Every structure is written in C-alpha cells, then in structure tokens.
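Taken from a larger complex, these chains appear in their original positions, while the remainder are omitted.
Chain naming follows the written order as A, B, C and D, and within any one chain the residues start at number 1.
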Amino acid sequence: MGELRLMKGNEVIAEAAIRAGADGYFGYPITPQSEIMETLMVRKPWEETGMVVLQAESEVASINMVYGGAGCGKKVMTSSSSPGVSLMMEGISYIAGAELPCLIVNIVRGGPGLGTIQPSQADYFQSVKGGGHGDYRLIVLAPNSVQEMNDHVGLGFDLAFKYRNPALILSDGVIGQMMEKVELSDYKPRLTEEEIIEKYGDWAHIGKPANRSQNVVTSLELQSEIMEKRNQHLIEKYASMQEDVMYEEIMTEDAEYLFVAFGSSSRICQKAIELARAEGIKVGLFRPITLFPFATNQLKELGQKMKGILTVEMNAGQMVEDVKLAVECKVPVEWFGRFGGIIPSPQEIVDALKHKIIGG
Amino acid sequence: MADIDIKDIIREENLVYKKTDVLTDNVMHYCPGCSHGVVHKLVAEVIEEMGIQEQTIGVSPVGCSVFAYNYIDIDWSEAAHGRAPAVATAIKRLMPEKFVFTYQGDGDLASIGAAEILHACNRGENIVVIFINNAIYGMTGGQMAPTTLVGMPTATSPYGRQIDLHGYPMKMTEIVATLPGTCFVTRQSVEKAAAVRKTKKAIRKAFENQKAGKGTSFIEVVSTCSSGWKVNPVKANEWMTEHMFPFYPLGDKKDCEKDPAEDYEKYMKG
Amino acid sequence: MTEEIIIAGFGGQGVLSMGKILAYSGVMQNQEVSWMPSYGPEMRGGTANVTVILSDEKISSPIVNTYDTAIILNQPSLDKFEEAVKPGGVLLYDPNGITKPPTRTDIKVFKVEAAEEAAAMGNMKIFNMIVLGAYLKIKPVVKMENVMKGLEKSIPARHHHLLPLNEKAINKGLEVVKEVK
Amino acid sequence: MAKVRGAIVVDNELCKGCGLCVVACPTNTIAQAKEVNGKGYNYAYMENPEACIGCANCALVCPDSVITVYKVKVS
C-alpha cells in the first residue's frame, strides 16, 4: 500500500504529477486551482526528478508550452479553471489535431464570463463535445474523490500516451479544495532520453538522426484529400477509445430509478440515495468516470431497465443530452441541477426525483 | 585573358558554393524572390557548419513560413499563430541540450504573439529567434502588419497606413533589446551578397550564444514580400533599401559579449 | 458512527487548521474523513468555515446541509449555522463577540471562553486548540493520542516544539467548556 | 599574374526567374532567358560566361538555392 495522506484535491494533483514521472508543468494562477502550481513550486521537483515547472505569462502561453513539450514526447500538463481553459481552446484543438499526448486539468468554476469561483460543472459541453474548432475529442476524466484526483493523473497520462491525444481532468472546487485520505501512487521515474527515442522516436521532435526522416509536429494539411484522411483517422481513434470507458454503478441491482451524475455531484447523489432509500425509493447511481469515451452501451443496458432517470448536474443541463441519446429515449430522462456556484443538497435531489420522475 | 573552357571550370574540385544538404530537395512554395528562401538557406548553412543537424529543433510559425519544415531537414514543431516563443520555451526547457529556434513573421511575432515574444525574451529563454519583417501579412494576402510603414498601402490599409487609424509601425527589435533576458539583438537584411554574409554571421553567433547558454538571441531580417507589396523582387529590394532601412536601421542593437555586466547593472538600477 | 461538523468563524481564527487537525485525528484512528472549506471571496478579512466529517463508513457527500455539531466562533456564523444543527445536535460557541446568543432549545448548547483563556495563557494562537479541547470533551469522537498524532501530522516539523503547548491548550478546553442550560 | 575564372550552374527548372542574381552579379554575367521553364518562369543563365569570377554573390542571394558556383585560378 502506498503512502497515506490527508490532502487537498489540488495538492494531490501536483504530488501525483511528480510521482507519475511528469516532465513538465506549465500554468497560470487562477482560483480555485492555484494550489496545484503553488504545491509544485514548494515541492521543487526539478531538484528531485528533474521535472520542469514554469509559471507562464498566460493560459494561451501555457497550453502552447504544453504543445511544445508534448511534441518532445515528454509527459507535460497544465491546469486552470474555466475562463483560463476557454483561452486554451485554440491550443487544445492544435494538440488534438497534431495528436499529441498531454494532461489538462480544469477545476471548473461557475460561468459564463468571470462568473463565480464557486464549484460548477458547466464546462461539460466544452470538454466533451470540443470547445475548440474542428472535429476533435478529448479523453475526459471526472474524479469524484481526492483519491481519484491522484489516480486520474497517472491514468490520464497513460491514456493520453496510449492514444496520442490530450486528456482532461474535469473537476471542480469541491474535489479540488476538499481534503480526504489519499493513498499516493508510487514514484514512477521520468523516461530517459533513450526510452523516449525508443517509444516515441517515430513522431516526437527530439532531434533528427541521420538515419530517419524528419519528425514534424503539425496539424496543418492543405490538401483536402489528405486532411480528410487525417480526420477519418481521428474519428476511428475516438471510436476505439470505447475500450477504455470507465463508469461506476452504485446500488443499481434492485433499483427502479437511476441517478446519473459525475464528479462532485455524484457524491451528493450518493447521500441522496441514502435519503431516498430511507423513504423506500429504490434508486441507484450510474456514474460515468470517463465522460469521453462515454459509457453509452453500459448506460443503455442499465438505463433501459429503469422506470426513469434523473441526471443531476451542477449546470443547466448538459450531460443529460448524452444520457438521452444513450438510452435512445426509451425511458423518461429528466435533468435536475443547481448552478452559479450553488451545490444541490441531497434532499433537493430526492425531491426532484419525486417530482420530475416518480410523480411526473 | 587565360582561355579556359566552361566545362573545365564546372568540376567537383572547383566547387565554391552549392546548396547545403541541410536544405531538403523540396521546391519552396514561396513566391519568386521571397526573402524567406534566403534566410532558410542561411539557417540551414549555419546548422550544417556547426554540425548540429541532429540536435536542432525548429519552431515554424503561422505565416508564409509555416512550411519551413518542408525545407530545412531537421525535426520541427509547427506552432499556433504567434505562439512559437512559448512552444520553443517548453522544448528548450525540457531538452536543454538541444538547439531550439523559432522562425517567425512580423504578424506572428509582433501582432498576435507580442506577449509571448516579450515574455520569452524577458525570461531570457536560451533560444534563437529569427524574425522576418516584411512589413506585411504575406500568407493571408497582404494585409497590414504592425511593422507596415506609415503611408504603405496594404489590403487592409488600401490608402496607406495612417497613424491616426492604425497606429505607428512597431520596432520590436528595439523593444526586446531593452529586456535583460536577451543577449544578442540585431537587425539585418538579405538584399545583397554582403548583407547575406552579415546575416549569416549573426545567425551563427546566435546559435553559438545558445551553445554557451547566454539567453535569447534575436535576429530581425528586414525582408521583402513582392507579392504583398505588388512589385517585382528586384524593385522590392530597392523599395526596401530606400524606405525600410531608414525606419528599421540595420545593425546590432545589443551584444552582451561586449559588456554583459554593465548592461545588467544598468537594468537593475533602472 | 458518523459525525458531521461545521466549524465557522473569522478568517485568522484558525478555523481551517482546527478542522484539519480533527480530520487528521480521524485518519490516525482509521476513520474515513473529509474536510471541505469554504473558499473564495470570504477569504479576505471575512468569514471562514469548514465542514469536517468523521465516519466509520465511506463518506458519500462531503457537503451536507445539516450538522451533528456546529462550532461557532463569531456572530455571523452563529446567524448562519444555528438553524443547521440537527435536532438533538450540539452547538459549541465562544461567547466573545457574540451579541445575540443561540436560542434553539431542541439542541445542546455549550460555550467555551476560548479567547479569554488564550489571552490568559498569553498566546492567541492556541485559541483554536482550546476550542478543539472543548469539542472533544463534548464529543470524544477521536482519542486524545490520535489527536496528538493528528496534530503532529498537520503542523510543519519546524513547529513541533509547540506540541506540548497545544496539548496544554486542548486540556484547558476540556476543562473550561460548559453546557448552557 | 593569377587570374580567376568562375562559372555557375543554374537549375533551370527550379529557377523562379526572380532576377535577384542578375542584379547581384558584379560582372553582369547573368541574364534571364527569353524562354520560360516548365513553370512559366524566365530562368537565369550565364549570358556572359567569360565574365564570371566565381564570387558566388548570385548564389548567396538566390532564394531558391538553385545556383551552384565553381571557380578556378588561371595564370
């Protein structure tokens, strides 16, 4: 068993990155996630593992530093919160287009605009459908505990490299600011130059030896025929990600109703299940852990057995569209949410279940 | 005059100049006479001469030189518009033993990418920046750049740049020279053989600086864009000499080798 | 056993670190714990609060709307959280600066003159430890040895020489807490 | 007295006929052909081959690096 600590979700992200053998972090302060970079700066991993940590001049610069670092075959990451992530949209689209692996952390706050720094899940569409231009997809992980903040850093990097695709951890101030027990991962060494050459020497710009042709990281292709092939390849890649889909089912064996919720709201739903079951309502929870790939088939199978589904989100109703599409409108699917930084209470959720689904 | 047949001159042993092998055989997509071609060649020659082809990573911009990777036979990253300095920063910090340079146009470097170049230079990233100032947006069809001269007509200033409407032309080289992170800042050109030689020397010096870990070297090359300017290449060079050089005077703006200590102290004293 | 606690007061009163020590104490005796602070605009000079949950089972929601115990250190917090104590629950407060004392009768109300005692002990920094002691007297949810271990874990090594003082403060709290009837 | 003779080889098909070499040549060796190459450009060629001194100025300024230069000393 690894080291057991009581830590904030944000701090864990930093610690997990060092332990995952990350090569670089590039970021810009923004509440509620500045602790990630601050923790790294205190930890000084450059003295320990050689990891580079740099405060960039902006989120635009951060994401382009990530692009540059990822092109070296290095494990690089950035973190920000909603407005900062919006500034990264061009860069993220470039990274996806150039098929580079990297990790992006979004500790979401309420929008639109400057909005509020309180927790929110209103960046679901941006993360899952692609807030930047063009057809691309991110691998999106939605941790719901401090432990998963740790786990998803390593997982995010692994999936990013497996698919040569950016991965994004979609979390919020609840998980980021909260302390819970966490078993930290063991240290994984950073890859050596030789290992990088061996693993990524066919695409990374690491210096062109005489015996191979150039490695060029680019998303540009002016010939439509070739560009279409690149798009086709991406589409197939995204479809293939289904093999790494992750989700969790809680108390669904005997359930007649289902909550679908991710991240922090899935925690509140667990409490709501306790309350509802105390009243005799058989409700369970389906929690997508990967928001992309989305557990469409699994939710379809489970969901179509239910009398009704309530999607609970801290936004105005985003994932609910994917839930409806998954169950192919065969079961009533409704949405309940609070927003603007308000966290729904477990009781409200139970009430919504009663009004919108059971009584509706 | 000694009579000798051309065939006897054109012989391997008499070769004095040929295209460097660090340039690929791809035909450049540039318009006839475009300065980009000359500067590409110089960068390639310096890489060849220093024997650093296997250790050099180029960062190409969005601009006509976006395809620089098709011509210089090294590993490359193509950066988003204006962000090459951020991309290069990461590459160099993650692989400090490599040589890293950005190659950027004036729209890319001075307009959309002003923050990134300023901060990379300010941090003193140990990279080389090649800045092709042709006073116009070549790639997108000849729109006004931050460096477009007053009175110069472009697609977005058809009656010539007017200060009250569009502001002044910017001198990025003078600005970055004031930053303590830069070690060598110079403005050169490639319109004639002597200028080409000087520019090559500057590029060489910049890469040597990087080897010695001195910080950012910044080389502006005052360039032509005959398509954007709507004149032929020869006329473009003449126009540049007459109009660009007075506003963008050639020469070194800063060379820390000459007096690094004084420079630093001056900055820290304010 | 699940104990859901809110600790609320001014920024600077040691609300967050008191919660952290409590949470760490729970970890030391293998409980599940969560510590969820308010964050944001309230930081600067304003109020601060933290929800701590200690439980023998996995904690579902780290955010709750009613509490087994409310530890209240200023008037705005009292105004905000008195209603949120579960019937039969506990409200512990320091009367210093409280102008409108709690009025609920369906809960147990305790007070601890922690500010006064801390001043008497000549160190305002141990204020929150006195409050912690008071709480532990009312609800001995964690063993004292685990509290000391939690304390050790949650303060930086360079401050470990202060552990005895903190222990003294906790004991003072155990002593001086009084139920308000 | 040692004299110098030079010669250049222009890759006709790759020359873009920009004319920069023509003005760069100190000896007026180069001119642009009346004919065009496959891409429609009036490529450069040695109009006065005897004049060439192999200084490589033309090659230096050529944006497309299509000039190769040779030089011999003749006494």
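Just so it is clear, contacts are C-beta pairs under 8 Å (C-beta built on N, C-alpha and C of every residue); 3 or more make two chains touch, one makes a residue touch a chain.
Owing to the predicted nature of the structure, the values given are computational and were not obtained by experimental measurement.
The assembly described by this file has a subunit formula of A x2, B x2, C x2, D x2.
We adopt the following convention: only the chains that are shown with their structure count from here on.
Two chain pairs, A-B and A-C, are compared here, and A-B has more C-beta pairs in contact (counted per touch definition above).
Note on chain placement: the centre of chain A and the centre of chain B lie 40 Å apart, centres being C-alpha means.
Between the Cα centres of chain A and chain C there is a gap of 34 Å. Averaged Cα coordinates give chain B a centre that lies 63 Å from the centre of chain C.
Contacts from chain A toward chain B in the complex involve residues 23-24, 26, 52, 54, 56-58, 60-62, 64-69, 71-72, 74, 76, 90-91, 94, 98, 204-210, 214-220. Those residues of chain C lying in contact with chain A across their complex are 20, 23-24, 27, 32-37, 39-41, 59-65, 153-154. Across the interface of their complex, chain B is touched by residues 3, 5-7, 9, 14, 16-20, 22-24, 41, 46, 49-50, 54-57, 59-72, 74-75 of chain D.
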